[in-house]
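Handing you this structure, nothing more for now.
The complex appears here minus one protein chain, its other protein chains still in place.
This part shows subunit A:
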Amino acid sequence: MAQMTMIQAITDAMRTELKNDENVLVYGEDVGQNGGVFRATEGLQDEFGEERVFDTPLAESGIGGLTLGLAVTGFRPVMEIQFFGFVFETMDEVVGQIARLRYRTGGKYGAPVTIRTPYGGGVKTPELHADSLEGIIAQSPGISVVIPSTPYDAKGLLISAIRSNDPVFYLEHMKLYRSFREEVPEEEYTVEIGKADVKREGKDVTLIAYGAMVHTCLKAADQLAEEGYEAEVVDLRTVSPVDMDTIIESVKKTNRAVMVQEAQRQAGVGSNVIADINERAILHLEAPVLRVAAPDTVFPFAAAEDVWLPNENDVIEKAKAVLNF
């Protein structure tokens, strides 16, 4: 076992799969010699050569098209979009082309594609870098959306994504890249896509989150515990498809839930989770399911992040509201 940050775990996952399968290719802007702007691909080009790990011209739609073309010629592409906000430049290739390839060919061609991209607030980036756009991708059939919150999950989920014969959008929260280390096995292992994880057990209220908000919820749960409430924290890990079984099991135990997301409220992952809870477990609820989310504005200018992003006090407030309903 080694102590790894999330970014080290991500690099380790790519190294593992580059070793395991010669069809795996890793590429994107600045991914080669530079090792990526966050150093996620550090050392990989030296280790595996320029034919396996390489730079692309600076054009996201071109990168998306390259990916589909490499996929149909038998490769297993791991493409990087330098920042999630740049996905708009390649939305057609991602959701109009890659995600639809299997359907369009009646099941004949899968797209064994992994799309990695950093996102997430709290690191003061310029505009269109940090936005939580996962809901837009999650609404697109044919592609899974994975968001790890820990180094252990990051490695296991990325290996699963690369091995998947269908496309996976893999989101890396920038604030979590180097925020903490944990034990990560050096050997290979997988974490199943589409399976949530209970990050803290509790009997009084279920806090459902993903990405950096998992840690916000864990902090909130610590404080709630001091006041005598035991919160259960469910980390979705995959936001499309959502593991409703794990959520419903938790809600049936606690009878109360708060959905927490960094993204804006409207039409997001949380809306879908709450609708599903209502459909499947409304008679188990002692209170309405409440939501913690960012306001429905554009992602804020850097200096306003702190007043815009949801924090543990927001979570505690909503948790108490459902506890005392």
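Criterion: contacts are C-beta pairs under 8 Å (C-beta built on N, C-alpha and C of every residue); 3 or more make two chains touch, one makes a residue touch a chain; residues count from 1.
One rule holds for everything that comes next: contacts and distances are computed from a predicted model.
Student: Which name from "NADH-quinone oxidoreductase subunit K", "Acyl carrier protein", "Pyruvate dehydrogenase E1 component subunit alpha" or "Glycerol operon regulatory protein" does UniProt give the chain that's left off?
Tutor: Protein name of the absent chain (UniProt record): "Pyruvate dehydrogenase E1 component subunit alpha".
Student: Which one, A:Asp92, A:Asp296 or A:Glu317, makes contact with the chain that was left out?
Tutor: A:Asp92
Student: Return the single residue from A:Val242, A:Ala294 or A:Val315 that touches the missing chain.
Tutor: The missing chain is touched by A:Val242.
Student: Touching the absent chain: which residues on subunit A qualify?
Tutor: Considering the whole complex, subunit A reaches the absent chain at 51, 56-57, 59, 61-62, 64-75, 92-93, 96-97, 102-110, 141-142, 144, 165-166, 194, 241-245.
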